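Okay, handing you the structure first.
Left out: one protein chain. Kept in place: all the others.
This part shows subunit A:
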Amino acid sequence: MTWRNKWLQLAILAIAIAVLPLFFPSGYYYRVGALIFVNALAVVGLVILIGYAGQISLGHAGFAGIGAYACALAPEHLGLHPALSPVLGAVVSGVLALLIGRPILRLKGYYLAVATLGFGILVSMVLTNERALTGGPDGMQVADLGLRAVLRDLGWRLSGGEFWYGASGIVLVLGAWIALNLFDSPTGRAMRALHGSEVAAATVGVDVARQKLRAFVISAVYASVAGSLLALQNGYITPDVAGFLHSVEMVTMAVLGGVGSVLGATLGAAILTLLPQVLTVFAEYEQLVLGAVMILVMIFLPQGLLPSIARRLRGRDE
């Protein structure tokens, strides 16, 4: 079980983040890396919801949208410092998840998927149609975090790409640390137990509804923070961040990498963020190749990339 070991996983992640820039051919890749980390953060949240607690959501982009628009709207309308906007977004997402999660999580399987899907669509419609506030489908500017300027004053000159690569990387490691803590904690065990058998979990005293709700709220906060980081690093945001496709993309990243594994989630996010960049040479066949890759992975490595590879490696050792 060494690959599940918390510190080993965190070390691998941190070292990868620190070492990869040595191989970057150009500054552009810092941007790509930052985008991977932001996606990975949201997917780590889904690992808690899907991988630990066994619940599905097709609406998590809705929470990413809330986090993103909190950064776009709060500094202008509430006078909140841009650095505090992600916190506001996370609080709003968490409270909203708490409110809608209670009735929604009574549903199972595809009923739950459809209900969460509805939530995501709702958020994305509000963001698209409240033109006066959100600028509608054209999107809106996001105020700068200001942290880079502070670092510059301290004599640390970073490009936008470098700064966001580092900042998103740090937040991702932090998010992974929290998710791994949860895995091997009483709450995480309760979540994994209800995933295995709701009836048995209930008979050992697990309040199944409460633990599902916790997983939902925690994963919503992850998605929200990821949305905030995306908005801040792009300096611009459109309702697409809350769109259905983004929700599906997140779930696909989680499933591709291995839905029970934090490192796997990061790998899944990296692959699905990079593939479109690589596949631009195929132009209109990009989606086709993407779809084919996913089908093949699901057929041959149904556990997801990382757990399947880990299992195979272990099998060879024995």
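Definition applied: a contact is a pair of C-beta atoms (placed from the backbone, for glycine too) under 8 Å apart; a residue touches a chain by one contact, two chains touch by 3 or more; residues count from 1.
Heads up, the rule we're going with is that contacts and distances are computed from a predicted model.
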item	value
Per UniProt, the name of the complex member that is left out, chosen from "Heme exporter protein D", "High-affinity branched-chain amino acid transport, ATP-binding protein", "Autoinducer 2 import system permease protein LsrC" or "Transcriptional regulator PadR-like family protein"	"High-affinity branched-chain amino acid transport, ATP-binding protein"
Chain not shown: contacting residue from A:R31, A:R148 or A:R192	A:R192
Contacting the left-out chain in the complete assembly, out of A:G101, A:G169 or A:G260	A:G260
Selected from A:V44, A:L73, A:A167 or A:V206 as touching the chain missing from the view	A:V206
Interface residues of subunit A (partner: the chain not displayed)	1, 178, 181-182, 184-190, 192-193, 195-197, 199-208, 214, 218, 260
